[in-house]
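A single protein chain has been omitted; all remaining protein chains appear in their positions.
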Amino acid sequence: MPEPAPAFQYATLSQQHGAARLGMWTFLATEVLFFGGVLLAYVVYRYGYPSAFAEAARHTHIAIGAANTAILLTSSFLVAWGVEAAKQGFGRFAALLLWSAAASGLLFMALKGYEYRLELSESLFPDDGFAITGSVAGGARLFFVFYFIATALHALHVAIGIVVLAAIGARARGGAYSAAYYAPLTVAGLYWHFVDMVWIFLFALIYLPGRA
Amino acid sequence: MRYFPPPRALTISWLALLGLLALTLFAAYQPLGAFNTVVALTIALIKAAIVAALFMELRGDDGLTIVFASAGFFWLAVLFWLALADFLTRPGFPPRLSPWL
Partner (left out) sequence: MSARNYLTEDTRLRSWFFTTDHKRVAILYFAGITFFFFIGGAAATLIRLELLTPQGDLVTSDVYNRLFTLHGVIMVWFFLIPSIPNTLGNFVVPLMIGARDLAFPRLNLTSWYLFMIGGLITLYAVFVGGIDTGWTFYTPFSTMYSNGHVVVAVVGVFIAGFSSILTGLNFIVTIHRMRAPGLTWHRLPLFLWSLYATSVILVLATPVLAMTLLLLGLERFFGVGIFDPKIGGDPLLFQHLFWFYSHPAVYIMILPGMGIVSELIACFSRKAVFGYKFVAWASLSIAAFGFFVWGHHMFVSGQSVFAGLVFSFMSFVVAVPSAIKVFNWTATMHKGWIRFDAPMLYALGFLGLFTIGGLTGLFLACLAYDVYVTDTYFVVAHFHYIMVGGAVTAYFGGLHYWWPKITGRLYPEYWARAAAILIFFGFNMTFFPQFILGTLGMPRRYHVYPADLQVWNVLSSAGASVLAVAYALPLFYLGWSLFFGAKAPTNPWGATGLEWQTPSPPPVHNFAVTPKVIRDPYTYRPDGTEQPQNA
């Protein structure tokens, strides 16, 4: 396998790696602010309607949420392990790890879909047929507006991540990465860990309030 | 296929993350009043820090990358700080509608 050459605009491979990594971190900063917009809505309305938010959060399915958290944390571990393995030249084993992480992502999506179905059947979609009534109805609806928008956007990110991990895994299997050339690998890893991180916060905000 | 053992730091982080998940679930059911939220968010922050430092390899990164990683959170804090400067001091929030609407 010949030594990979840098793209034409770079002088060296390490300059190219530095650029790719910095670019990904910049992109992740934009993602923080993207999710930040809807998080602000959550914080403001939770401050305004504390009891309604606690009541609404009790209607979420914490068992599914917790299982999904464990699944994503594990998948992140698999990705970090896979990146390290591919760098050390264990391409085929790295592919196995990355594909397992992608499969965990699929499992996450399946559970999320099942959860959505349960919620729709319980009339928790925040339109005029909303199940929670009484004085907390408005605030609880705002909670579920946040819930559906934030989790759907997160799921979209997971879906993109699954495709990326599958593709990167295939390339790792072909021995594309080495200690000298691994930029796409770490960049994909950064993205997946970030998606994991978003979920860590969503889990705390959506499933945990109002349980005590 | 040759087996590559997971680096120790990664395994420990993974186990710590799962442990923290169990801890936050347990804490959520304890009647701590306002502290439930504090505990849940603190544990979430610790988990995120572990992911960032070890899985995302920020631990050994240069200062520039750390600045880039923090920039998003800093500006997010600006958004929250100044927006809440309004919501926390506005008598008209939360909005109350007249009963005949």
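Letters are used for the chains, namely A and B, taken in the order the chains are written, and counting of residues starts over at 1 for each.
As a working rule, a contact is a pair of C-beta atoms (placed from the backbone, for glycine too) under 8 Å apart; a residue touches a chain by one contact, two chains touch by 3 or more.
All values derive from a computational prediction rather than experimental measurement.
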Which residue from A:131, A:145 or A:212 sits in contact with the chain not drawn here?
A:145
For subunit B, which residues touch the unseen chain?
64, 71-72, 75, 78-79, 82-83, 85-87, 89-95, 97, 101
Hidden partner chain, residues of subunit A it touches:
8-11, 15, 18-19, 22-23, 26-27, 29-31, 33-38, 40-41, 44-45, 48-49, 126-128, 137-139, 141-142, 145, 148-149
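Keep in mind that, in the parts below, only the chains that are shown with their structure count from here on.
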Would you mind pulling out the distance in Å between where the CA atoms of subunit A average out and where those of subunit B do?
14
If you look only at subunit B, which of its residues touch subunit A in the complex?
1-4, 6-7, 10-11, 13-14, 17-18, 21, 24-25, 28-32, 36-37, 40-41, 43-44, 47-48, 51-52, 54-57, 64-65, 68-69, 71-73, 75-76, 79-80, 83-84, 87-88, 93-94
Flag every residue of subunit A that touches subunit B in the complex, lowest number first.
21-22, 25-26, 28-33, 36-37, 39-40, 43-45, 47-49, 62, 66, 69-70, 73-74, 76-77, 79-81, 84-85, 88, 90, 92-94, 96, 186, 189-190, 193-194, 196-197, 200-201, 203-204, 207-209, 211-212
